[in-house]
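Below: the structure, in structure tokens.
Only one protein chain is missing; all other protein chains are in place.
Chains: A and B, in written order; residue numbering restarts at 1 for each.
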Amino acid sequence: MSFIQYLVSGLSLGAIYALIALGYTMVYGIAKMLNFAHGDIIMVGGFTAFTAISSAWCPVWLSVIISIVVCTVLGVVIEKIAYKPLRNAPPLAVLITAIGVSYFLQNAALLIFGSDSKNFPSVVKNAPPFMLVYENSGVKFFTSPVDTADKLLLTISMETFVSIVVSLVIMAALTFFINKTKAGKAMLAVSEDKGAAQLMGINVNATISLTFAIGSSLAAVAGVLMCSSYPLLNPYTGSMPGIKAFVAAVFGGIGSIPGAMIGGILLGVIEQISKAYISSQLSDAIVFMVLIIVLIFKPTGILGKKINEKV
Amino acid sequence: MSEKETMMLEVKNLCIQFGGLKAVDNLNMSVKKGQLYGLIGPNGAGKTTVFNMLTGVYKPTSGTITLDGENITGKAPAEINKHGIARTFQNIRLFKNMSVLDNVKVGLHNAQKYTFIEGVLRLPRYFKEEKAMDEKATELLKVFELDGEKEQLASNLPYGKQRKLEIARALATNPKLLLLDEPAAGMNPNETAELMKTIRFVRDEFDMTILLIEHDMKLVAGICEELTVLNFGQELAKGVTSEVLNDKRVITAYLGE
Partner (left out) sequence: MKKTTLNNLITCGMVLAFFAIFGGLSAAGILGNKLSGLLVPIGIYIILSVSLNLTVGILGELSLGHAGFMCVGAYMGGIFSTIMQNVITVSWIRMIVAIIVGGLGAALFGLIIGIPVLRLRGDYLAIVTLGFGEIIKSIANNIYIVSDKNGLHFSFANAVNPDIIDEATRQDIMKGPLGINAPQDTNLLLVVIVLMITLVVLMNFIDSKSGRACMSIRDNFIAAQSVGINVTKYRLSAFVLSAAFAGVAGVLYSHSITSLVSKKFDYNLSILILVFVVLGGLGSLRGSVIATVILYALPEIFREFSDYRMLIYAIVLIFMMIFNNSHASEILKEKVSALPIFKKRSANAAGGDSK
């Protein structure tokens, strides 16, 4: 397989990481908390879509919507029950609560679905892959299998294609929402200074709920996309991607929205490239190593703001 | 030469720039040994920035700082403290979750010579020095009438006492020069009067040189011997307190045209 092939699969994985990292970073920006349970929302999204698709009556598009709705509601409910009472508590207390929520979601899923992995049906299973083939006359484009293996440049599966396109569209929409709409600006204001935002008449509670809602719906989309590309689904499916997305968010500068996008995509690419060229077993270690090197030279991540304590 | 020897602090052509902003521009200041010197000026004039450069929190863009004949420009905060500058902070910075006594004992840290191993194995020197430090710290607390509260958490002290504890902690490091950043902030007139007494007492009892930032003109006029007035990062006036306070430019700077 060619380098470009790995690059494309890295982009697709990275786009999914970016979606999860966006949720992480938005929640961090606004609630100043590390939402360790965020990864498990992905898993809930995956199981919800799985259950819906498995039932005969539900078309795929509806399953995805159901999954988004369930996760959005779940995210808001979790915030109201578990995090809101701790808004003025020390950060560690909130972190432990988030860990508790994570345990809760994992074990609830374990009780309902059991521990063995489910085979997730792709949401785009009937679509053929794209193939780019190099011929004398230039690069040609096929959507059905072609018998030109030696000249094959690149195969892009429908899953990969959808992951990249959907993620890009969502990121563009999110950027527009945050910078151009009233609710989005309110989110920026609350993350800058909760007290001042409240004095300016912004409903802080509603804004925080909205942030959790958006973050969780992104996680649901990420869950469906991820399970389509990597179809094994079990109660712990979300936990490692959650941690990786956390890494991506820190990598890009936690709290920064463009940072999360860049961090997520870079992380996916680094992971796939090191899997291909170094060692698949060590790819996670390499991802963390890159993070550590970046942070040592740029202690607040790629796009992170430098915060100086006023003396 | 003879004049130089009696100087505790000499600041020459001190500048610092944050981005395009010159926060302190070409400051010259000399504080004699044993002097009570005031650094005043309107809000945002750069007074605390000067303190931060003197104590190594910020590195000056240019200029030199000389303490008792030693060039300390650009050294790290802990190093500068070991050279003999101790300070308090405008927004009180105590070790909130430690007892009042322990706050002072942290100040005595570098006076304690027992090693990590001696501490962990509880060798005789640990007990000897800890006992001596307890006594010394209690003595210091007595000066500020805090010895009754020494087992309390620092955060449980009322505001005025927190300010005093900060001074006691700074003195524990056995400095040559003490920097006080708005010591009377948030105090009522009675407390301020008492604070003035304490500051004079510290100067006399500990043979201390004191440089202070203050907005309370009564305190400044009451205890400072000389003043430097800063405005927009530049020196506006300098000299004996009574003259400086009557200077037209100073009054304009404070009250406006």
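The rule is short, and it goes like this: contacts are C-beta pairs under 8 Å (C-beta built on N, C-alpha and C of every residue); 3 or more make two chains touch, one makes a residue touch a chain.
Here the structure is a predicted model, which means the values were calculated and not measured.
Asker: Determine which one of B:74, B:119 or B:160 touches the chain that has been left out.
Answerer: Candidates B:74, B:119 or B:160; residue touching the omitted chain: B:119.
Asker: Going by the contact rule already stated, which one of A:4, A:62 or A:89 would touch the omitted chain in the full complex?
Answerer: The missing chain is touched by A:89.
Asker: Going by the contact rule already stated, which one of B:59, B:93 or B:249 would touch the omitted chain in the full complex?
Answerer: B:93
Asker: Give me the chain B residues in contact with the hidden chain, please.
Answerer: Missing-chain contacts on chain B: residues 55-57, 76-78, 81-82, 86-87, 89, 93-99, 102-103, 105-107, 109-110, 112, 114, 116, 119-122, 126, 130, 151-153, 155, 169-170, 172-173.
Asker: Which residues does chain A use to touch the chain missing from this display?
Answerer: Those residues of chain A that touch the unshown chain are 28, 34, 36, 82, 85-86, 88-90, 92-97, 99-104, 106-108, 110-111, 239, 243, 246-247, 250, 254, 279, 281-282, 284-285, 288-289, 291-292, 295-296, 299-301, 309, 311.
In the analysis below, only the chains that are shown with their structure count from here on.
Asker: Rounded to a whole Å, what is the gap between the Cα centroids of chain A and chain B?
Answerer: 50
Asker: Using the touch rule from the top, collect the residues of chain B that touch chain A in their complex.
Answerer: Chain B reaches chain A through residues 48, 52, 57, 89, 91.
Asker: Within their complex, state which residues of chain A touch chain B.
Answerer: 310-311
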